[in-house]
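Only a portion of the chains appears, each positioned as in the full assembly.
Note that the chains take the letters A and B in the order they are written out, and that residue 1 is the start of every chain.
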Amino acid sequence: MATLTHVDENGQQPRMVDVGGKDITERQAHAQARLRFPPDVARILAEAGFMTAKGAVLTVAQIAGVMGVKATSTLIPLCHPLALNGCKVEIAIDGDEAIIDCRVKCTGKTGVEMEALTGASIAALTIYDMCKALSHDMVIHDVRLLGKSGGKRDFGSSPS
Amino acid sequence: MATLTHVDENGQQPRMVDVGGKDITERQAHAQARLRFPPDVARILAEAGFMTAKGAVLTVAQIAGVMGVKATSTLIPLCHPLALNGCKVEIAIDGDEAIIDCRVKCTGKTGVEMEALTGASIAALTIYDMCKALSHDMVIHDVRLLGKSGGKRDFGSSPS
């Protein structure tokens, strides 16, 4: 049965799992987060060209997401620091929601799902920060992994 | 009407809002995030004493949340760096869910809601990281502000 890997056998001592014996493979992960605006806020943002070329809000959030990906191992205590091959944060507006997709790639011994999840979360928090003058009734939800590949067990859809 | 404060009048130039003219007040914020485990994972964790005194998983997540609160202005591009009076991250398990409450206080010219939201998010991501060997079917949801006080406009319930 699967067990918790970050705590040792007596269940208390946190540790950064030793990945020294794992293979170096091409790893990818794709995570998503969603942010729901109140309807009137979504309308104001849309009218303000939220999604258009004027769209500074979304660009700032994308950049924050990429930098969040790179900061992951300084934020999640037992995450391994690792070199990345690339990452991409894309944000789409669907009705009253912003949908953030974060894809990360590396060549290494450990997966990049935490990087993808962290990048998506930081991008969502940044949208919140930039829109909170309009309302605090925004909610970030459905932060989840959509796919990962390259590890012992793949998950979900192909992340490419 | 309320407007976007982080972009200037021509709608494109991101900036860190000037709070120089605002009053120094006691400010508090309370944010929450939830992480839903698959039922069998929740059961394994409960049997492993997830919530008990052995509960390293939750302690690690709390610490990560506190450090996330302190890292907020390095993560959210247009957030102000500020001194904090204190913060507290509490995690409760309710059925198949972990409920993370993050409360932050400062004496200053700008609110701490982004700090509270970031702390709750980082704590949730840390629980995900520590449990992902069991399953990747976890979802972080309902990341929201429950209350803030001390600013121009209070919000929600009293955060104390």
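We adopt the following convention: contacts are C-beta pairs under 8 Å (C-beta built on N, C-alpha and C of every residue); 3 or more make two chains touch, one makes a residue touch a chain.
Note that the structure is a prediction, hence the values are computed from the model and not measured.
Assuming 2 chains are placed, give the number of copies in the entire complex as this structure defines it.
In total, this homomeric complex is built from 6 copies.
In this text, only the chains that are shown with their structure count from here on.
Can you compute the centre-to-centre distance for chain A and chain B, using the mean CA position of each chain? Integer Å is fine.
Roughly 16 Å, centre to centre.
Applying the document's contact rule, which stretches of chain A touch chain B when the two form their complex?
Where chain A meets chain B, its residues are 1-7, 11-14, 33, 44, 48-49, 54, 56-57, 60, 63-64, 67-68, 71, 74-79, 113-114, 117-118, 121-122, 124-126, 128-136, 138-145, 148, 155-156.
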